[in-house]
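With one protein chain withheld, the remaining protein chains of the complex are depicted in position.
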Amino acid sequence: MVLTNWLNQRFTDGEPEIEVSAGTVRQLIAELDGRFPGIGAELEGGMAVAIDGEIFPDPFLEPIRADSEVFFLPPLEGG
Amino acid sequence: MIKDHVSTTINGEPVEFLCDPRQTLLDVLRDELNLTGSKEGCSSGDCGACSVMLDGRVVCSCLVLGAEAEGREVETIEGMAQGETLHPLQRVFLEEAALQCGICTPGFLVAAKALLDRNPDPTETEVRYWLAGNLCRCTGYDKIVRSVLDAAAEMRGK
Partner (left out) sequence: MDIEAPSYKWVGTRPVRPDGIDKVTGRAMFGADFSLPDMLTGKILRSPHPHARLVSIDVSKAAALRGVKAVATAADIPEIPVDNAFVGDAPTNFRHWSSNVLAREKVLYDGHAVAAVAATSPAIADAALALIEVDYEVLPHVIDVKDAMRDDAPVLHDDLFTAGVEPKPDKPSNVAKRVEFTLGNTEAGFAEADVVVERAFRTKAVHQGYIEPHAVIANTAEDGQSQVWCPSQGHFMIRAACAKLLGIEISQFRVFPAEIGGGFGGKINPYLEPVALLLSRKSGRPVKMVMTRAEVFRATGPTSGAALTVKIGALKDGRIAAAEATLTFEAGAFPGSPVGAGCMTGFAPYDITNVKIVGYDVVSNRPKCCAYRAPGAPIAAYGIESVLDEIAQRLDLDPIDFRLKNAAKEGTKAAYGPQFGKIGCIETLTAAKDHPHYGAPLGPNQGRGVAAGFWFNFAGQASAAVNVNEDGTAIVTYGNPDIGGTRASMAQIAAEVLGIDYDKIRPIVADTSSIGFNDITAGSKTTFTAGLAVHEAAKDVVGQLRERAAKMWDISVDAVVWENGVARPASSNAGDFDPLALADIAAMAGKTGGPISGHASLAATGAGPTFAAHICDVEVDQDTGRITVVRYTAVQDAGRAIHPSYVEGQMQGGVVQGIGWALNEEYIYGSDGRLQNPGFLDYRIPVASDLPMIDTVIVEVPNPNHPYGVRGVGEVPIVPPMAAVTNAVASATGVRMTELPMSPPRLLAALENGS
């Protein structure tokens, strides 16, 4: 599980990569919020995620495997 | 405001209308006569979306007053197909995907027809310069220019 940099600074003491066990994006965010209070609101407020390289603009129930790499990204728009 | 009474010919039919002296021919076509095929992209003569023929010459109808149509012949995109038969330019534009959004298409077709009426065998450069007053933001002009050249070749073959 990886965070984009500005979130590391604010919530995780600069730690960019964190091991979390969760089955879905929703569980992952809940788990993170337990460890770093306040990060949940940030992550739910319109961030996209990439799970093993595939981008989900509006994540919630997307499944995460035990060895998945999850990456939080700023919201994106197309033209 | 006192309106002008105008008698003109549009796509071969006699037409009479009343218009405000400040109204453009484009406004008259679109708002008074419901001929909305001519489009307004700028109303300043810069985009060519409003192209029509006036006495056999292409003009930007946004730069002509409605009153100026008095006694003259106007041809618009609505008059280009003959019954069920498309003009070769119209058909080739479709076959070769020379339009994406299609807002510029009526203006391009009117202008291209005017070119082929006077020059049935234009070069690519001649097509590009003739159509330089018509803006298209979707196609990059490639398929439009090819379609005009191909339609011209087809029409010469007849």
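Chains: A and B, in written order; residue numbering restarts at 1 for each.
Note that in this section a residue touches a chain if its C-beta (ideal position, glycine included) is under 8 Å from a C-beta of that chain, and two chains touch if they have at least 3 such contacts.
Keep in mind that what you see is a predicted model, and the values were worked out from it rather than measured.
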Contact set of chain A toward the excluded chain (per top definition): 2, 4-6, 9-10, 16, 44-46, 50-58, 62, 69, 71, 73-79
Where the missing chain touches chain B, by residue: 1, 20, 30-31, 34-44, 46-47, 49, 76-78, 80-81, 86, 90-91, 93-97, 99-106, 109, 124-125, 127-129, 131-146
